[in-house]
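Here the complex is missing a single protein chain, while all its other protein chains stay put.
Order of writing sets the chain letters: A, B and C. Residues in each chain are counted from 1.
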Amino acid sequence: MTKEKARIKFALFGAGFIGKIHGANIARHSQAELAYIYDVNTEAAEQLAVQLGAKVAASPGEIWGSNVDAVLIASSTNTHADLLNGAIDACKPIYCEKPIDLDMNRVKAVVQQAQKTDLPILVGFSRRFDSNHLGIREALQNGEIGKLEMMHITARDPKPPLLSYVKVSGGQFRDQTIHFFDMLRWLAGEDPVEVYAAGASLVDPAIGEAGDVDTSMLILKFASGALCHINCSRRADYGYDERVELFGSKGMAISRRKPRREVTFYKGVSVVSDGLHPGWFERMEPTFYRALDTFIQAVEGKNAEYPTLIDGLKAQIIAEAAVESLRTNQPVKINYWSPEQ
Amino acid sequence: MTKEKARIKFALFGAGFIGKIHGANIARHSQAELAYIYDVNTEAAEQLAVQLGAKVAASPGEIWGSNVDAVLIASSTNTHADLLNGAIDACKPIYCEKPIDLDMNRVKAVVQQAQKTDLPILVGFSRRFDSNHLGIREALQNGEIGKLEMMHITARDPKPPLLSYVKVSGGQFRDQTIHFFDMLRWLAGEDPVEVYAAGASLVDPAIGEAGDVDTSMLILKFASGALCHINCSRRADYGYDERVELFGSKGMAISRRKPRREVTFYKGVSVVSDGLHPGWFERMEPTFYRALDTFIQAVEGKNAEYPTLIDGLKAQIIAEAAVESLRTNQPVKINYWSPEQ
Amino acid sequence: MTKEKARIKFALFGAGFIGKIHGANIARHSQAELAYIYDVNTEAAEQLAVQLGAKVAASPGEIWGSNVDAVLIASSTNTHADLLNGAIDACKPIYCEKPIDLDMNRVKAVVQQAQKTDLPILVGFSRRFDSNHLGIREALQNGEIGKLEMMHITARDPKPPLLSYVKVSGGQFRDQTIHFFDMLRWLAGEDPVEVYAAGASLVDPAIGEAGDVDTSMLILKFASGALCHINCSRRADYGYDERVELFGSKGMAISRRKPRREVTFYKGVSVVSDGLHPGWFERMEPTFYRALDTFIQAVEGKNAEYPTLIDGLKAQIIAEAAVESLRTNQPVKINYWSPEQ
Partner (left out) sequence: MTKEKARIKFALFGAGFIGKIHGANIARHSQAELAYIYDVNTEAAEQLAVQLGAKVAASPGEIWGSNVDAVLIASSTNTHADLLNGAIDACKPIYCEKPIDLDMNRVKAVVQQAQKTDLPILVGFSRRFDSNHLGIREALQNGEIGKLEMMHITARDPKPPLLSYVKVSGGQFRDQTIHFFDMLRWLAGEDPVEVYAAGASLVDPAIGEAGDVDTSMLILKFASGALCHINCSRRADYGYDERVELFGSKGMAISRRKPRREVTFYKGVSVVSDGLHPGWFERMEPTFYRALDTFIQAVEGKNAEYPTLIDGLKAQIIAEAAVESLRTNQPVKINYWSPEQ
């Protein structure tokens, strides 16, 4: 099949860092075509449009009324809910960056509205598309390590975000750990029922003064009795450190650190290898294309597994329970909410 | 110096599995000599005595009245307190296997009694003598990884003990995890102030019916704000798994798994290496000789760092708090007890 | 800079496997544009042209006369020399897949002709662009491992090529090992002066009957006294195995195997990780884009280091000496040839 036929026309919301990544991926995907870009920063939208051969939309409305087949929402978090609503009304399949919204009521409203339709809506938990994480999940699903008993997730960013961002981010659990609240459900194949969270601001006291933590450990319990540990830090001197370990009744599966290169030096009393990636993006970059590709399969009506709005909602519900646990120093039961059918 | 002169004469209590290890180590240490063995099982004592060239003592009293320079207590746990008391009264330096006693009041009484003397008393937390664990502790103490922020300890036995043993062991925290309650204090250089414990019986329901857990995760908080995770299982399909990770402000230090051999096979799509040791003993065997050697230095009046009765007491106090946390599903403050001076 | 301006117009010769790779890389490079494709298989050329948005050239002549800025020669080996001559006459910078030609006289004639011009001509030894190999070369050049004393190159393909190909390939040294004859010069920064080669047909007796070997070991001597070992196999049960080790007076640098994923399983007595890539292409794929990028920098007049026609010639001269050594079972001095200036 040549690229000319039947390509899915995309509109992209957001021409910032992550919007550029998505835009370039759409442009190089043989089944996709980037038709429109919208950004409140018109100049950014125009630059990207020129580079990728797309048109600038004057408003979201222009997109809703257009012939685009799908939208990709990569604009700032506070715009997600409205754009989701708009796209649902316009019957456009949606790839939306996480989180849905920081306000749980708005999240629930979007989920409720989406019940009316069966449009593909993918929430951007891109780690689900990492080949290492997929590898250990597959092993668990295939019974290779028996029944899951313990899970360990390590998630450490090289550097804390700007303090100004920390203040509006919703805090470490809603902003950083949320990826792993989704991941543990996806890996375990079941929802956690209780969470206990401990945390401190050890990296930067200003983060503590802003009411947040930068160093935290959590224990989550599954109904099956399995236990999950997460540790998060906003700073790791040695780069982006993300690792997962599944311990089962018949063995263990580890999604290891990913070195930058396979180069080793033997010098004196030491063996020195390359360390980790400088940031999450260098580590996770390939997952964005794979997530897009999966979304495209879904839009084309093919079978595709991907994180849904309900997955996005559940991760946020877990985050809220973790925040409550940290505040009260008590384990907190997780009450999932379901939209009315 | 030749072996004939000035060797320290030892009496050994206990001719079981661990007593045999200690006996053989004493026998091959150039500064030590095994003079007496006592065991309620006279036959076992006699066999070991013949093998190692020692005499059998008819009673502990014979040892207290003898010219032995030091005693090594490797008999069953319920005899430890009495033998400690006897040895303290007889002014014999003591190497005592852990735990001191399962009854905290008896532990405190021994600690109180020992205050009267400055005899070297080493409690057998042998993991303090593992070269890997020593390596990461040294790195932390030297400032190589900055200030400690998170610690992770993984401790998984290949197989659960006999159910009959589980029932009298005091439970997973007092029996298995206690080694790591000691280790975390020794590594961190500070005492934890609070513990939260979660657990389940996933390995064997009979362990749960006996009121114990076989799979557990704990979070301990230090006053400095640093956090410590421990996970314990009574069963690991793949062998004895003990690992420690120290995460600091300037880097991370890991005491890794120890493979049985350095042999690797490349076959088809896989790279296959040797797995872990079949049991804790194969992994930890070299630590017993090093602990003995350290004790001998202490007996000879040299500077030596080793786990003391107070260390033994503190590990047990943490274990009690963990048991309480598991029972109540609440974080529990750890109240240390000090003997009157 | 937007993609619209000043992009380098390329003509591509060859629409086969490797031509498609180069074509796609040109198409996605922001400073390049694929203008023409030529292949004697017109249908293949047309399909690729539609897919990448290029025109089909009716003949090489159409390209020589066109406004293309550079050519990429990825057609079959026997066409290289003529196309190189054509491009040199037409003053088009050239990226040419290796080898230049199997006939040394034709190679020398091309090299001689290229002396007349200073066009960038890159010969496709793409391993020079592998980040691992680059890493150890840089370490050697920076003095991190002292003076080079020994080099080890392992080069094993997963499967032998078709016997029909083996027969016209020039043999293992001219076809497979030649990449590493180039690599050792590039890594060492000096030319080998003598080669001894041993070989056998252990993989497939038919290869031996065709007068070739499939398993070989070589020792090459440098004037500095440093020694180089190469081992090559036409078959490795466990995937594509390419590794390099540089041993110097102050340490060792290794460009290790590259696993497919960073996933590890602990099961029973084994630790099982992912093996190697299924083939050389999966391992080396990123090098093609980097080589193209370097060529583009050169075409734009920027400083760029790349394998030249002289490098291509020298690798072939070493291969000829190795063939001679294998035939005679004698070490053979390597006599380099220089074009008249």
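Details
Note that a contact is a pair of C-beta atoms (placed from the backbone, for glycine too) under 8 Å apart; a residue touches a chain by one contact, two chains touch by 3 or more.
Given the structure is predicted, the values throughout are model-derived calculations rather than measurements.
In the complete complex, the hidden chain is touched by one of C:43, C:209 or C:237, namely C:237. Annotation for subunit C: contacts to the undisplayed chain at residues 146-147, 149-150, 152, 156, 196, 198-203, 215-217, 219, 221, 225-227, 229, 231, 233, 235-238, 241, 247-252, 329-331. Contact between subunit A and the unshown chain involves residues 237-239, 241, 259-260, 266-276.
The chain not shown here touches subunit B at positions 2-4, 28, 30, 47, 50-51, 53, 131-132, 135-136, 139, 144-145, 250-259, 261-268, 274.
What we mean here is this: only the chains that are shown with their structure count from here on.
When you average the Cα atoms of each chain and compare centres, the chain farthest from subunit C turns out to be B.
One copy, subunit A, sits rotated relative to the other, subunit B; on C-alpha atoms the angle is 180 degrees to the nearest 5. Shared residue numbers account for over half of those found at the interface formed by subunit A and subunit C, and the copies are therefore classed as meeting with the same residues. Centre-to-centre spacing of subunit B and subunit C amounts to 58 Å, using the average Cα coordinate of each chain. Chain centres here are Cα averages; for subunit A and subunit B they lie 43 Å apart.
In whole angstrom, the spacing between the mean C-alpha positions of subunit A and subunit C is 40. Among the residues of subunit C, those touching two or more other chains are numbered 259, 266-268, 274.
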